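Left out: one protein chain. Kept in place: all the others.
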Amino acid sequence: MDLLTSTTVQQIINAVSVGAIYALFALGYALVFSILGVLNLAHSAIFMWGAFIGMLALDPEKAPILIAFSIAALLLSIPSILLEKRIVQPQLLRLPHQSQRFVGLIVRVVALYLLWQIGRPIYGILIGILPETMIIPAIIAFVFSVLGGGILSVILEFTAFRPLRARNAARLAQLVSSIGAALVLVNVAQIAFDWLYNRTEGYYPRDVQLLPFIPTETWIIGDLRITPIRVVILVIALGLMVALQYMVTKTQIGQQMRAVAFNQRISSLLGIDVSRVYIVTFFLAGAFGGAAGMLFGMVFLNVTPFIGESIALVGLTAIVLGGLGSINGAVLGGFIVAFIQTASVTFGGSSYRNAIVFILLFLVLLLRPQGILGQAEENRA
Amino acid sequence: MGFLIDGFNQLQTWLLILLSPLNITEPVLQFMLVSAILGLSIYLTLYTGMFSLANGGFMAIGAYVSVLLTQQAGWSLSLSILTGMIVAGIIAVPIGLPVLRLRDIYLAIATIGFGEVVRIMALNFDDLVESFIKWMVQKEILFDSLISRAETSDMLDITIRDNGNVRVNFELLGGARGIKGIPVMAETWMLVLFLIIVIYFIIRLHRSRLGRAMAAIRQDEQAASNMGIDVVYVKNVVFVLSAMIAAAAGGLSGHLTRIIDPSNYGFDLVVDILAYAVLGGTQTWAGPVIGAMVLRALPETLRGFSELRGLINGLILLGAIVYLPSGLVDIKGFRGLVAYFRNNRTQRKEMVKDNANT
Partner (left out) sequence: MPILELKHVSRHFGGLLALEDVNMIVEVGKVVGLIGPNGAGKTTMINNISGLDHPTNGEILFQGQAIHKQTPHKITQIGITRTYQNIRLFGDMTAHDNLLIGQHARGRATLLESLFFLPRYLEEERTLRQRATELLAQFGLEHVTNTLAGTLSYGDQRRLEMARALAANPKLILLDEPTAGMNPTETHELGEQILRLRAMGITILVIEHDMSLIHQVCDEVYVLNFGCMIAQGTPTEIRANPLVIEAYLGVDEDSRSPRLHT
């Protein structure tokens, strides 16, 4: 009896910390959905990149590569953004309407190629300057993951979503382009993994000390064994969620985000810079995805380019459960999915873990498509 | 029939010689044809305005059913593929009835979920049966018939230890390893024939009441229902048809290679199928067919890029949706272009006339 309860408590602790990661991840989905009304299926790829970047930063041998690459990218990004805004876009607008898209595509492909060629020597110089090994504190690595996720997400907004919105494309088109973006991100990661590790797999170090002053040894309380990392994850995830909640409800940009979520046209008439709201939203969503990725890596250690796949559907289930687009619902959904998964592993064996999540997803969609916290919409004739 | 097939084989040889500079070999061609059939299966649902991504799941059902029938029961290829199609069609009904009430993104998510459930079922089917039989043996339900079944069948193995422990071994779908040693019975001409049949079917469909109803539903579901169209019925019929076509593609492709396993039918496949439709466009049936062919041929033609297939797929999907919103086969765009040039010409003529007048 005693044993049973202590394993149950153990399970609950595990479920809560995994749930925190899911919730963090699902928040990104929900943020973008509530503002844009579109499901960003590339969010899971950003999650994976978050885990990947964190892993590189924590690896003393790979950290210089990451840093050199980041600096090179930063150096190149400023002139290229200026070029795009000042020269490419205005010139494109002067072309006849029919050929704008095509010429735009060619110009950008060429520009990317040139950037790549310019970037390589810069990277070479930087890597020569930097020491061979660098030890980066875990908290800085975490910042890398968060920023990386955020920046990738903003890039997606510019390349995959904004052009579609500009021509008023259907929401489904945006879903498709997000799938395309996810494919690109995953495949690039695959190439990067191959290049850096010679295989498509990497490992986090054990016992990363993310927050100072917290010992990394396992705590043993009676029969319970608690790895501090799980507690740290919970603390960080909850902290981020509270910060988001504060931001959305109390700050000016948060109010603007809610206004845009309510109605884009009216918001822009009210003088809200809708495009800025999009950028902020995507950055936040990506940052949360990146953070979730790194925390995931610290718990499960093994990282591959494909870790996004399973969590993509978990996250989907979480937001559908909570009500698509509901931010609090996403958090709730994340925890529910984690608990159900843990319970199903305990009672049925791990191979059914995902099946149960899908069946859950299926049932919720059929019985209550608006989710737990969502409200049914009446359709107008 | 015989001389037709001969003639076709001649044609195919020539075609392959013509295509050889593009690095298109017979297996690649077969793959392209299967993809074209899959493209048509998603075309039907998209044309009706349903964003269903269940095709992968139905393809898996068709593949597993027909492969089991040829391999285990020794059925003929056509009959087993037909059975696979029927099974998929029958499964599509209870799935479609509730799911097709959902709209765009919700429908997409639910059908992705369906596909994954099918895949996971295929993955765990043997395990499930094993635990079930073990439970039956332990509870001594149908004990004798199970034991005698186990003795005659090579699928099922039951060992009972002296201490009462029961070990059951069941192998039908092979879990993650999949089914091996499938007889390679499908040939290129069958794929071509089936593709032609499907295209004919779709052309006729467009000229029928059902086809017009499909287009109406895509454009305005409520107005369509006010035209006397039973929207629920039409959507479900289309869903079933699409499932059957996907199942046929599964059955055919299952007999092209010696092995099938659940990983062939995951989310990647669904994304590929979607990419065919997006690249080709869904204004006519030719869109997904051409999209599928191009997308399948490209990695071969660009040899050396074959490791980058995923990346190229992603870039094409992204590029097509952003830069080619109507796909490669853009009839409206083409008409627009023709009209544009015609207008230009008449304008020029008028200008000439004006000049002559002055």
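Some points to look at:
Residue numbering begins at 1 within each chain, and the chains themselves are lettered A and B in the order written.
The criterion applied here is as follows: contacts are C-beta pairs under 8 Å (C-beta built on N, C-alpha and C of every residue); 3 or more make two chains touch, one makes a residue touch a chain.
If you're wondering where the values come from, they're calculated on a predicted model, not measured in any experiment.
Of B:Leu18, B:Ile147 or B:Ala215, it is B:Ala215 that touches the chain left out of the display. For the chain missing from the display, the contacting residue among B:Ala224, B:Ala247, B:Val270 or B:Ile290 is B:Ala224, taking the whole complex into account.
On the side of subunit B, the interface with the absent chain consists of residues 201, 204-205, 207-210, 212-213, 215-216, 219-220, 222-231, using the contact rule stated above.
Convention: only the chains that are shown with their structure count from here on.
Between the Cα centres of subunit A and subunit B there is a gap of 31 Å. The touching residues of subunit A, counted against subunit B in their complex, run 38-39, 98, 101-102, 104-105, 159-160, 163-164, 167, 169-173, 175-177, 179-188, 190-191, 309, 313, 316, 320, 324, 351-352, 354-355, 358-359, 361-362, 365-366, 369, 381. For subunit B in complex with subunit A, the touching residues are 51, 98-99, 102, 104-106, 108-110, 112-114, 116-117, 120-121, 123-124, 127, 222, 267, 271, 274-275, 278, 308, 310-311, 313-319, 321-325, 337, 340.
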